[in-house]
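All protein chains but one are shown in place.
Up next is subunit A:
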Amino acid sequence: MSLQTPRILPSHLNAFHPSSAGRRSTHTIRILGTVSSLRGDTATITCGNNGDVTLILKPDSHLQMGKMIEVVGKVADLEGGQGLGVRVLGTTDWGNPADSDYRTYEQVVEATHRFKSIFYDGE
């Protein structure tokens, strides 16, 4: 089976955490958001009206504030028990957030999990 990276929103992080193992064939996900803060080896993206997600960056990650990015990464625990975040494997810069509609993405996430047979294997 090739690698599958289902598209998710912050509310799905728990379901794709390694501790819910067995249920999922993958903990690697995709998530879309606007870069809202950069702090060296971590960053935060804002996912429309669905909250923020902390990213654990790679040394060669080059993010720019205010850009819409798509992240491929693994769901991971943040240091100091600060909840869940995403360890970045790769990012794609989609430019100005105003150029796309985040609500379309929300619909895609909804479809992905409701009609998962065409998107990913699991459970």
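One rule holds for everything that comes next: a contact is a pair of C-beta atoms (placed from the backbone, for glycine too) under 8 Å apart; a residue touches a chain by one contact, two chains touch by 3 or more; residues count from 1.
As a working rule, contacts and distances are computed from a predicted model.
S.K.: Leaving aside the chains you can see, what is the UniProt protein name of the one that's missing? Options: "3-isopropylmalate dehydratase large subunit-like", "Nuclear pore complex protein Nup85", "Replication protein A C-terminal domain-containing protein" or "phosphoinositide 5-phosphatase".
M.R.: "Replication protein A C-terminal domain-containing protein"
S.K.: Can you tell me which of A:4, A:44 or A:61 touches the chain that was removed from the display?
M.R.: Residue touching the absent chain, from the options given: A:4.
S.K.: Among A:39, A:62 or A:114, exactly one should touch the missing chain; which is it?
M.R.: Here the residue in touch with the unshown chain is A:114.
S.K.: Which is it among A:41, A:79 or A:101 that touches the chain not included here?
M.R.: That would be A:101, which touches the missing chain.
S.K.: Give me the subunit A residues in contact with the hidden chain, please.
M.R.: Residues 1-7, 30, 32, 68, 70, 90, 92, 94, 99-101, 104-105, 107-108, 111-112, 114-115, 118-120 of subunit A touch the chain absent from view.
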